[in-house]
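Missing here: one protein chain of the complex. Every other protein chain is in place.
As written, the chain order gives the labels A, B and C, with residue 1 at the start of each chain.
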Amino acid sequence: MSALAAVRKTLHLNRENAIGYGLLIPSIIIFAVFTFWPFLYTVYLSFFDWNMISPEKEFVGIRNYMEVLGDPRTYQIFGNTFLYIVILLAINCVVPYIFAFVIDIVLKRWNGFYKSALFLPAFISLVVGSILFTWILNPVSGPLAIVFGWIGLEIPNWTKSEGWVILVLSLITSWKVFGYNFILLYASINGISREIIESARLDNVPLWRIFFQIILPMSSATGIYVFILTIVQSLQYVFTPVKVVTQGGPDYASSNLIYHAYHEAFVVYRTGHSATLSIITMALFLILLFLYFKFVDRGIYYEN
Amino acid sequence: MKEIKFEHVKKSYGDTEVVKDLNFTIKEGERLILLGPSGCGKSTTLRMIAGLEDITEGSLYMNGKKMNDVPSGKRNVAMVFQNYALYPHMTVKQNIIYGLRVRKLFKKDIQSRLDSVLDMLQLRGLEDRLPKDLSGGQRQRVALARATVKRSDFFLLDEPLSNLDAQLRVSARKELLKIHEMFKQTMVYVTHDQIEAMTFADRIALMYDGELQMLDTPTNVYHRPANVFTAKFIGTPPTNILEMDDHNGFVTIGEQSLELNDMWRKHIAERKTQNLLFGIRPEHIELSTTPFSNGFQGKVKYIENQGNSYSVYMDLEGKEVVALSENKHWHKGDIVYFRPMMERIHLFEKETGDSIGYPEELLDENDKNKEESRVLV
Amino acid sequence: MKINRTVEITWHVIFMATVIVLVFPIIYAVGMSFTPLEDAYNNVLNIIPLHPTLENYITFFDTLPVVKVTMNTFIIASVATVFKVLTSFLAAYAFVYFQFKGKEVLYFLLISTIFIPFTVTMIPNYLIVSDLGLLDSVWGVILPQLADAIGIFLITQSMRSIPISLIEVARLDNLGHGRIMKDIVLPLVRPAITSVGIWFFISSWNEFVWPVLILKTTENYTLPLALQMYISSEGGTNFTVAMAVSVITMIIPLLLYLTFQKYIIGTFTSSGIK
Partner (left out) sequence: MKRFLQTICFIALMLFLVACNSEAAGTTEDGKTKIEYWHVNAETQGGQTVKQLVEDFNAQSETVEVVAKYNPDMYKGLMQNLQAEAAAGNAPAVVQVGWSFLNYFSDNFSYVSPQTVIEQHFPEDETFLQDKFLPNVLDLAKNSDGEQVGIPYSLSSPVLYINRDILREAGLDENGPQTWEEVKEFSKVIKEETGKYGFYFQEPADNWATQALLESNGAQFITDGKATFASEEGIEAYELLADMVLEDETALHIGWDQGVQSFIDGSVAMAYTTIAQRSNIQDNAQFDVAAVKSPAWEGKDVKLPAGGAMLTITAPNEKEQKAAWEFMRYLYSIESMAEWTKGTGYVPPRNDVADAENGLKTYLEENEMMTAAVEQMDGVVPWASFPGDAGLEAEQLLLDLRDQILGGSISVEEGLTSIEDKINELLND
């Protein structure tokens, strides 16, 4: 009884606050069971050598970490992941930013049509997209190759060339991601007071300056949100085309941290390595998490 | 008794004390204005009455009952917010009657209350509009209407007119008076605008830095300021406050001095206070181009046109003194002679800033009656 | 605002090109779904079928209980959406309108789950679903998806933008939290909820990796899984049937989008994340 009272006191638990906790319970239960526990379990697994079915897990300490970090392959994967991030950011953050600006400020006609059309593929499954693009982009027989052939151009053999493969898989992913990010950024830019932009126009400020000096800072909270979302979500979205089209090949040239963790767990069944890779990925994402709380969460609050 | 009583009420956020030890009573049916500069704690005080802020220490009584832990909804208060807080997704009519519907009043009753308030506040014809389709004045009236239909014992207003232009304010004040006439609620009204306070209040509670400075009628707040802060805050341009060095019955500024009359000398002598501040309102200074027998000489620094009069800023031995004049022929650099009206001066203790009061000769019947109710904090 | 005419035309060209790149594959997929496989192989450029046929759709309907599969997809998507929205809404309400101990920490913890890649949770979740006896059941797919951090984040942002005085007025009217949620907060965050809800629905509808793990029998498949039945490295991919399945998979999201596109874009624009 007194213990209960003590808990009540430390939690500052009056009736009002109890309701607050109560409202959170559904989310907390779901997250605890399906996210936090699995996360801890993965941390635990990263210290074991296990193939998922053998009844015994062999405790190996930090050997998994040593092995993963000692493997040159891991650094190739890091490099790929970085390349994916750069390309995805360029296509799904920078370009939509500019597009959103242009459609809001420059273009006066067909805006509705553009918005609808650009958003459209966001509603379609990436599996569909992957199959479709594998066919369309067949470097020998695909429709694009044939059209290119008429003008004497060749499509690179992208599924088998380093570099190209990442670019094309990123493009396939962008097909789906682009529209959503575009709409988010458009919403933010559209919300900036017209007076500010108009007064800049009165001062004859060129468009690019308006973009960099007014639009960018004033929509920065959304910008950073999209930036982070692009990295965290798109990197996971890329998984589908990688799995459907290349399975990480050729020779890991299209694999990234997420796919590689999957590959280790479900193709060669090294659960420990997979868990280790996931934990390393998490650690990298943590930096983003920090950025997020530093800028987005509060930034957005004040922007309102 | 629909009165509100504060007993040693304090409010703090962490280490910052926003309201320090409030003790006063708001009388049943009166229009009390909480006046003060921004950040003085007046809104917090109002919100404590409404139950929107917890009371850190002390007790708040309403209707004779301790209210500290009673939730807002059970305090029988209506409130008008500065931004009106109209529900943007409800029409005017829905906004007004939403609270009544929640209280499960009879339909007929709701309708009659709605009708009367719509007429009273000239909102007929706007019932089905959304707030976004209303003008500022209309929104303000809807907010008033919504608070009015509740027919609560306590009617709280948080800067309700600050978003209106000057003309609308005048008419809005009239409407407020009309409402108060009709329902005689205990009205607590927060504003930083002294004109609003003067014209509307039965009593003004002037707050500064979380403390109550003075609680009295508008007349007394103006003519009998309880302390330097009150004197300076009320009136534009503000009261001139000058230091009286080693007075001996004289107000000495640099080389010049002014002799106080007997009535004041006697009053000071009774108070046995030495270090005093001398206060005089700009409108109580006589100006002249020729020297007064008992007055100061200064130099015009600059002039502000007030429309019906001019504020003349003068340099007096390095100190600035402002006086009001109906005469427009003052120029920068002119030598000017001026004299405070002796029956209109205020004296304050230098240490505390509190008024040392007024000679008996100056107090009329009315003042004497009010003497008890005046609170000097 | 005066914009240079050439600048404007250049941008129109760029936008048109982008629209074509983004929309062409969808039109191509529709065309191919009505084309016999033989034609698809030999006339890849014919978007409009030379010999239009329903054969691909017939094959699909013959090999799978399409209605059941569509229902499965719909059940998963709608139940997951409703619950995600509900839990996110309640959590957001708690975070915005209550001051309780540990609030910041909890918020931080919940939001940080956005940063956990799905590979981290996949294996343990599979074990949990299996222990619950929900393998090969749509409920097994749904269960881990009943709450969502992005939903909490977006709805919290939207709620924070409601002036607090609206809630205070309600409190003065002695409204309970249920009433405040339903009559005041909910209508005011409706755009955010709708856009988040649409997004949940679409994501769940198109979900692939997780259902592949859980669903086993064809009767329990979802549409994106059905697609896999026509892709086989060893037997070859039946591209045109795959496209027919794709069209069926797309049709509901696309109809939803095309019918309500004005509303949807408006909602996304007005809710934004600001």
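By our rule, contacts are C-beta pairs under 8 Å (C-beta built on N, C-alpha and C of every residue); 3 or more make two chains touch, one makes a residue touch a chain.
Computed from a predicted structure; not experimentally measured.
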Original post:
Considering the full assembly, with which of the depicted chains is the omitted chain in contact?
Top reply: A, C
Subject >> Touching the absent chain when the full complex is considered, from C:V44, C:A94, C:I150 or C:V169 >> reply: C:V44
Original post:
Which residue from C:L109, C:L135 or C:I162 sits in contact with the chain not drawn here?
Top reply: C:L135
Subject >> Residue among A:S141, A:S199 or A:Q213 touching the omitted chain >> reply: A:S141
Subject >> Positions on subunit C where the hidden chain makes contact >> reply: 37-38, 41-42, 44, 59, 63, 75, 78-79, 81-83, 123, 126-127, 130-131, 133-140, 194, 197, 201, 212-213, 216-218, 225, 228-239, 241, 260, 263
**OP:** For subunit A, enumerate the residues touching the unshown chain of the complex.
**Re:** 51-54, 134-135, 138-141, 157, 159-162, 245-247, 249-253, 266-270
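Note that in this section only the chains that are shown with their structure count from here on.
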**OP:** Please state which pair of chains has more C-beta contact pairs than any other pair.
**Re:** A-C
Original post:
Where the centre means the average of the CA atoms, what chain is farthest from subunit C?
Top reply: B
Subject >> Centroid distance [mean C-alpha coordinates] between subunit C and subunit A, Å >> reply: 15
**OP:** Provide the list of subunit A residues touching at least two other chains, using ranges where the numbers run on.
**Re:** none
**OP:** Spell out the part of subunit C that touches subunit B in their complex, as residue ranges.
**Re:** 163, 165-166, 168-169, 171-175, 179, 183-184, 187-188
Subject >> Residue ranges of subunit C touching subunit A (in the complex, touch as defined) >> reply: 1-3, 7-8, 11-12, 15, 18-19, 22-23, 25-26, 28-29, 44-45, 86-88, 90-91, 93-95, 97-103, 106, 108-125, 128, 143-144, 146-147, 149, 152-153, 157, 160-161, 177, 199, 202, 205-206, 208-209, 223-224, 227-228, 231, 237, 239, 242-243, 246, 249-250, 253-254, 256-257, 261-262, 264-265, 268-274
**OP:** Note which residues of subunit A are touching subunit C in the complex, please.
**Re:** 10-13, 16-17, 19-24, 26-28, 30-31, 33-39, 41-42, 45, 52, 99, 102-103, 105-110, 112-129, 131-133, 135-136, 141-143, 146-147, 175, 178-180, 183-184, 186-188, 190-191, 197-198, 201, 207, 221-222, 225, 232, 235-236, 239-240, 243-244, 257-258, 261-262, 265, 271, 274-275, 277-279, 281-282, 285-286, 288-289, 292-293, 297, 300-301, 303-304
